[in-house]
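Mind having a look at this structure? Questions to follow.
The complex appears here without one of its protein chains, the remainder shown in place.
And now, subunit A:
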């Protein structure tokens, strides 16, 4: 997404443990992190970098009318297919709007619940969290009132068996983008020379 991330405050993770956190020798298997947003946002995407978390549950607090309601938008999303093995442990992930169980609109707080059942790992967390809002909303706000009255309200088109113009235009846009890339780019064939103007007197290798 080219949209900029919203600013948010990420609170430090709280471990959920049975028993006394200090004296107990076993490590927690659940961490909870809250992220508060400056103003209510319609979320398009949440992206982050994993660090050894196996499963992720996301809960959102939405502002509905005057009350705030908590809903679960993602339940036990698997980040590491085998919690005991390294696969997925350092990967980057994106959760998109369409993957969520409920509409992430007017969100004020995001709660991330991280689970790691394996005893292999000393710590686990989620890093570099970014939340991206829906793009359309901003554009609508920027258009001044007198401009919006100039464009008439569109009537629903009578398609008569023709394909939906939205899907056609999006697929054409994709193909156009592809052709643009291919025309603009150089070929990948390499020249193949390793010397500099005919000389290749290498003395020592450099440590970078």
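FYI, a contact is a pair of C-beta atoms (placed from the backbone, for glycine too) under 8 Å apart; a residue touches a chain by one contact, two chains touch by 3 or more; residues count from 1.
The definition used in the following text is that contacts and distances are computed from a predicted model.
K.L.:
Considering only the chain that is not displayed, what protein name does its UniProt record carry among "Rab-GAP TBC domain-containing protein", "Glutathione S-transferase", "ALA-interacting subunit" or "beta-fructofuranosidase"?
P.N.:
"Rab-GAP TBC domain-containing protein"
K.L.:
For the chain that's not shown, point to the residue among A:42, A:89 or A:108 touching it.
P.N.:
Of the candidates A:42, A:89 or A:108, A:89 is in touch with the missing chain.
K.L.:
So that we can see where the missing chain sits, which residues of subunit A does it touch?
P.N.:
On the subunit A side, contact with the omitted chain comes from 47, 49, 51-52, 81-82, 84-87, 89-94, 96, 98-99, 119-124, 128, 174, 178, 181-182, 185, 187-190, 192-208.
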